[in-house]
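Take this structure first; my questions come after.
Every protein chain but one is kept in place in this view of the complex.
Lettered A, B and C in written order, each chain numbered from 1.
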């Protein structure tokens, strides 16, 4: 039992599952000798050998597609895209094959694989390194999209993702890779997929979020207590398939919802959540559903990225709005 | 003035604008000698020469990216993806470059290009030929996503798309490529982008849709008259940036909304529309917003595709539901 | 850095256009049963092909890509692989798939719009046909990687068309196969056309085979209608791969004798003369001529074979036509290993629709 960061928890889960199950292989650009540009795979090559920890050539369609071929053979590849901004070349393989192999072959072949990618902005990286386009993937039937927001959930959800018999896109909020530590017991216990996590109970409003912004949202909830507002905070965690149940129950109780995400607003995953609530919690809603999100533009380079990112004040402001009604 | 099909209207608009503006070039797989697998580009090579109507090698990233390079030089390429199911390999070029070139260079270079792709199911084509993943693109800042639903709108919107100084993804509902004809005056008049089209006024409910399903939706609206229900029908046409104004006004008036699309439900463009209405027309809504959509799965091969596609009865059923409340 | 680096693509042929041996035939030619069964498979494949086109024309099948002109290559692939190898086919590989154990009925179901057509009862590890061009190449190197990781002496055969050689997936996969020395053989079935795009517009390269050079792979070019040439090249490449010596590329030259698919009309873009010339060189007839010359064939045998193929195809068609479509709920049930709660409601909706519409679907 140790205090670890989120990226260390990823590393723990990978090592644990590679030790548990020798069909698990790790692959990607710079994952072996270098241990990954964020050190998520450090030590794995030394421990499990070069046959199970594979440095690939620089080609994302290839990485996505090679993992598929391996998976049809019963391996469980965990393939890394170095940054989410470089996943798009792999899109055809992910959408047209990984997410469909089971369906296309009526269960004869399947893709028990995990695609990992660090995502989100705020780390002073160059352009194309700050993407939050989880919505593109959450719309793909057959693909699970999972986002951890703490070291414990990173550990438990990654184990679940690797063990899942179907493909999972595992998006790691790199802004909080090292921002917080938590005690993680390396006991091989997975957390459930397809489930939201209620991080804080409350009566007046439901704050719904995922990834790095869970921190800001919890902070906002704490600050709102001072104003006499009791906010429930839900970490969605699995963006698809969505645990609508938990979200609907909470909003039915509180009557108000604020959805927080870093991706640009239009067509973000927040839209699906709002639409679900507008359809299924309608009669209990006491105020409009408000989204606190990035702007509908490209994430600016770093001099202006703070102006793009939603912050604690924006969340509080939105809650004040919906509470006023 | 002639009666033409939707695909013929596309051809008319291409020919018109190529004649108007010699920076317009057409490119893609099989677009030149063969005139496109759906005949959308037929006759253009003969009329405008092989330098402006270009058969490319089979490579979608290349098609997407070459068009970008051309566009930075002031050409106005209209690049075809043979089917929407094959656009994904071009995703990186579209998302990371076409949609951003103006932003990245602060207006120094831009991408006045059009990506055309036939989309949607229902034509007995093989797998991967029935995609409706417009939501993936409607989430991309900087990219317009336009869907015509009739020969007249195909003509007018395509002209507008080609003339627009920014990139446009122009998705053609291939199920109605030849299903209806309309008189199209080949007068070079463009229709506005960024605007919904209200096809039918009504007081009791707003039906919101686009593409091929505009036909079924209009049909449902007609049948609903028999039940004393007056339905407004809106063709969204430009899915991003979204004309929220028209949608909100209509729903403010009718108090009820049913959104109809062929794409699978979760994370579809219907979610963004529902979320917008839930935020901005909340106080006028008299019933939950209902979505009539494809199922959250891969479009089945053709023996079962009718079971996947939303139909007139589904739309009427949804309206009955929201009217009952 | 050397002053110069030299690379070669070589070629070896055994039969002339009429099926006369040009050189000493490879050893496999002495296995007459093998050659005879190859010919039988070519004819069976062609019979199925003709029938499928007819079914499409009469509304009993979806859009279908004919195999005409690819029967020899496919047959050779099917024969050269071991059962434990894996075939990663493209959509003109029916002749190979038959030999792998895909049933004729499965093939009809697939093109007839039924997912069960890729459930392959008899070759559990072969990949289904990949419609998005060249994407299967990445799967092929993935399968081959699994073999390497597990130290298995198994080989992957992966087919693509000439058009597919332009797409990144093909080229990236070749590169990985070279970098990782994978047990995979890429077969470029160069039929001179990618729908309406002629070979010359697809690439400025003199051959397609030379695309291997950039990946550091050896390549050969063969006449894909010369059964011995393609079989010999495949045997060498597969033996090499199985021995752990790495991947290679074979360009098999042929000609697409039919339209691209039943949705295409190739008279719009190609010359009748060119097609006629290709028919004169095609491989099924050529193989038959060879057998005749070798005293292994007769008109009676041919008649019997034709009748046999017809009856096999007819019963496959009958089985296909009487297979009812899956229940619509299959579209949800097949997506994940276990139904996520989120999809339960939609499944119920589908089940209701199904009841309501009855036999209508």
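Please note the rule applied: a residue touches a chain if its C-beta (ideal position, glycine included) is under 8 Å from a C-beta of that chain, and two chains touch if they have at least 3 such contacts.
Computed from a prediction, not measured in an experiment: that's the story for all the values here.
**Student:** Among C:205, C:239, C:298 or C:344, which residue is in contact with the omitted chain in the full complex?
**Tutor:** In the complete complex, the chain left out is touched by residue C:205.
**Student:** Have a look at B:110, B:219 or B:252 and name the one touching the chain we're not showing.
**Tutor:** B:110
**Student:** Out of C:41, C:94 or C:166, which touches the unshown chain?
**Tutor:** Residue touching the chain left out of view: C:166.
**Student:** Can you name the residues of chain A that touch the chain not displayed here?
**Tutor:** So the residues of chain A touching the missing chain come out as 29-30, 33-35, 37, 55, 57-62, 85-86, 88-89, 124-129, 265-266, 295-298, 300-308.
**Student:** Give me the chain B residues in contact with the hidden chain, please.
**Tutor:** So the residues of chain B touching the unseen chain are 25, 51-52, 54, 56-57, 59, 61-62, 64-75, 77, 89, 92-93, 96-97, 102-110, 141-142, 164-166, 194, 240-245.
**Student:** So that we can see where the missing chain sits, which residues of chain C does it touch?
**Tutor:** 1-13, 166-169, 171-172, 175, 178-181, 201-207, 209-217, 221, 223, 246, 253
Quick note on the criterion: only the chains that are shown with their structure count from here on.
**Student:** Using only Cα atoms to place each chain's centre, name the chain farthest from chain A.
**Tutor:** With centres defined by C-alpha atoms, farthest from chain A sits C.
**Student:** How many angstrom lie between the CA centroids of chain B and chain C, rounded to a whole number?
**Tutor:** So the centroids are 36 Å from each other.
**Student:** Where the CA atoms of chain A average out and where those of chain B average out, how many Å apart are those spots?
**Tutor:** Here the centre of chain B sits 30 Å away from the centre of chain A.
**Student:** Between chain A and chain C, what distance separates the C-alpha centroids? Give it in angstrom.
**Tutor:** The computed centroid separation for chain A versus chain C comes out at 40 Å.
**Student:** In chain A, what residues contact two or more other chains?
**Tutor:** 61, 89, 92, 96, 103-104, 141-142, 240-242
**Student:** Where in chain C do residues touch two or more other chains at once?
**Tutor:** Only 115, 132, 168-169, 330-331, 334-335, 342-343 qualify.
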